[in-house]
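For this view, one protein chain was removed and the others were kept in their places.
Each chain gets a letter, A and B, in the order it is written, and its residues are counted from 1.
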Amino acid sequence: MGSYIPSNETQRQEMLDAIGLAKVDELYSQVPSDLILSGGPNIPEGKSELSVSRLMSKMAEENVVFPSVFRGAGAYRHYIPSIVNAIVSKETFVTAYTPYQAEISQGILQSIFEYQTMICQLTGMETANASVYDGATAAAEAVAMCRDRKRTKALVSAAAHPDVIETIKTYCWASDAEVELIPVKDGVTDLAALESMLDAGTACVYIQQPNYYGLLEDGEKAGETAHGQGAKYVMGVNPIAAAILKTPAECGADIAVGEGQPLGMPLSFGGPYLGFMAANKAMTRKLPGRIVGETKDSNGERAFVLTLQAREQHIRREKASSNICSNQALCAMTAAVYMAAMGPDGMKEAAAQSMSKAHYLASCLGKIKGFELMYKGEYFHEFVTGCPCDSDELLKHLASKGILGGLPVSDGILWCTTEMNTKEEMDYLISLVKEVCG
Amino acid sequence: MDLLFEKSIRGRSCSLLPKCDVEAATLSKDHMRQKELPLPQLSENDLSRHYSALERRTHGVNNGFYPLGSCTMKYNPKINEAIAALPGFTQIHPLQPDDTVQGSLKVLHLAEKYLCEITGMGAMTFQPAAGAHGELTGVMLIKKYHEVRKDVGRKKIIVPDSAHGTNPATAVMAGMTVVNIPSGSDGCVDIEKLKEAVGEDTAGLMLTNPNTLGIFEKDILEITKIVHDVGGLVYYDGANLNAIMGVVRPGDMGFDCVHLNLHKTFSTPHGGGGPGSGAVGCKDFLTPYLPKPHIGVCDGRYEQQYDCPQSIGKVKAFNGNFLVTLRALTYIITLGSEGIADAAKNAVLNANYLMKRLGECYCIANEGICMHEFVMTLEKEAKEKGVTAMDIAKALLDKGIHPPTMYFPLIVHEALMVEPTETEGKEVLDEAAEAFLSIYRQAMEEPEWIHHRPTHTPIGRPDEVAAARHPVLHY
Partner (left out) sequence: MNNPSNLKYTKSHEWVEFIGESTAKIGLTDFAQESLGSLVFVNLPEEGDEVTVGESIGDVESVKAVSDVYAPCSGAVTAVNEELLDAPELMNESPYDAWLVELSNITDQEELLSADEYEALCAKEE
């Protein structure tokens, strides 16, 4: 049996003696006896570390790791600099608790302060919090931030990620608040339709940039439209794209959110990821979750603390605007290390290459009949093409060659490239597509 | 200590990416970023040194005793980290076809199976990313249950005043109103007050057992019956499961749904504040409402089932914090049936022993046996000598011991909540007891001394008032 209990039998007996009990089971004398499980839970016996290692490694081997990935749709395979894992696997960072005791937590607090700063630099916004669970919950929390007594309805672009839409819907249903989807036209949010949907009860408009189909939205016009009717403007942005795209701040966003996974987190079958949230000055105190601030200590030295805590649940309880307690601290540190390692030039390079490779692949695919681009607009690193043959068969064939192809969507296939895809890989992909469907 | 931005030197960088091997694509001016991107410019050596310096200013479980009540800071096994780093788990895209992710689906399936056994539930989801997130999901299940039954009047969630702040906040996020019931003098649910509070408008009761004072609610069967009799459901806040896992099952106590903190009870590390995982389990009748997808087995193969018409939807993208669930499963497999129960029993043993030792000087809030944690109060010392819970906590910092949880639960004044967990040996407990007791004695003799603690930490007491009045939230 595996165990992490250091005390031996003698020590345990000494402790029982000190307490004045004969057996450990007497510690549960308060518990009604028919509730006590007689034989422990019905799960297998414990194992030694070596046995566990073998068992779990076997499970890992039952997964297929694709050397070549052309699928995004909310989770992106970017290059993770080696320094990132070296730093975030340091035992002290991994095992530390939330930094409520500032005096011994300056390391964590400073790393979050640096992360907050970088998110502000990336998005152009005034304040960022210490992170929330992921991009989808960040969007849901942002929508909640915008509600007040008179304005409660959220208008969400139907071109946002389906999981983001679903999460916003679930959260709004829980709060008895209304959500309506803004229709899509030619692959982007129909801003004319948005104009007609806005009214005095609209709390916010949510647009994703780039959107689920990889296309670029008119971020500035969407903001003007929303503000024109007194609604708040929330933008969900891809953090790599943000290095070269017009920032949410430049587009007039009140709140910027997004999925931070591309900033140094591996695909991990969906988590842990990172939800970043940043707001303008007016919305700052409405941000949920933890925020780190700078101050001085009793000796006048620079010090970091969790601040504005009176917004949070442990103080406000039922009057808190959100119940969120933890953030994704280690993931926020991961993002900070990634952004620091890449630097401004590296971030721009990753963004530019991701985009360039997508345009190369799209133009090559476009030369194969039936694989033309579905939509005409400008796009970042994802795009939808048609598929003239059976997409299942095509993807199976690609998989047999170690390639995770694009994601089948209603109109065709959603392809993605990042700086990780080489020209050689893409040319090989093209040859395979021609084989099956050419 | 300087920030990364203050160490930045123009032109410094790490050379990480090769040149682009295809023609550069361009953005139209309208879409181009005009604002500068002022991220720091550093070399890898700069980064390495910076974070090593930050590490020295951080306190992990590897640095010393961490008796934070209600947080279960047990040892984080390294085998969990090794497994969570396997490329066969980290390199998997969440949208790969089911037949290419049988390993990951097996992880989720087994974790569900074993945790359902441990909690007495019928099904479990790993989508919620943290305890509070799990609470929200659990209360959503209750809300959906009443909605489906068209029982529209049920808008009240009953919460004891000893509850963690997330409980009432969660209820409000789920569109409910909170009914606070006062605890009895022993910190337990006052049965009479509960009977007064329940009615046809009761959606449910949220309860932690053992409660936040570390006491087992011995009337739990009566409590759950009272709520069920009026048609409400009972929700288990699993924050304190470490006291009873493998010994008592929430399902047997009458709870209809539970959330677990995998980063507390099941040894996954806290990471400085996350990522955690708030798995939510429920009895069979609530299963249709769980977030989608559900992991099912069909012809010996695992599959992600999205055809869940009564599901509440999704509370997060994809499948939750998968690598955290993986760590928890590795832990459960390591401990096994006997080990799970043993961990709980030793957690309770350690807590009672430490309580006995500290009781030599400190005032313990409740008499008698405690579960895995206990609460001390400095109320008398604060009145008579001006020595507060905060003071004791700050003095402990100088001894390299992370202070216990302060000022929680709210129903005890000047509270310090102590939870040693099972992964500390008796000698660590003895050493810690000595530290606590010597601080107390010195503080009673010269109270002024303690008001200046800590003095051996990287910073002194920070000015939190200034931080809140004039917030500086970025460089």
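Note that in this section a residue touches a chain if its C-beta (ideal position, glycine included) is under 8 Å from a C-beta of that chain, and two chains touch if they have at least 3 such contacts.
Everything numeric here is computed off the predicted structure, so don't read it as measured data.
Chemist: With respect to the chain omitted from the figure, which of B:M1, B:A382, B:I411 or B:A468 is a touching residue?
Modeler: The one listed residue touching the chain not shown is B:A468.
Chemist: Which of A:R285, A:K348 or A:K423 touches the chain that is not shown?
Modeler: A:R285
Chemist: Which of A:S57, A:T152, A:Q309 or A:T422 sits in contact with the chain that's absent?
Modeler: A:Q309
Chemist: For chain A, which residues lie in contact with the unshown chain of the complex?
Modeler: Missing-chain contacts on chain A: residues 285, 308-310, 315-316, 319.
Chemist: Using the touch rule from the top, list residues of chain B that touch the missing partner.
Modeler: 407, 464-465, 468-469
Operating definition for what follows: only the chains that are shown with their structure count from here on.
Chemist: Could you give the separation in Å between the centres of chain A and chain B, each centre being the mean of its C-alpha atoms?
Modeler: Chain centroid spacing, chain A to chain B, equals 20 Å.
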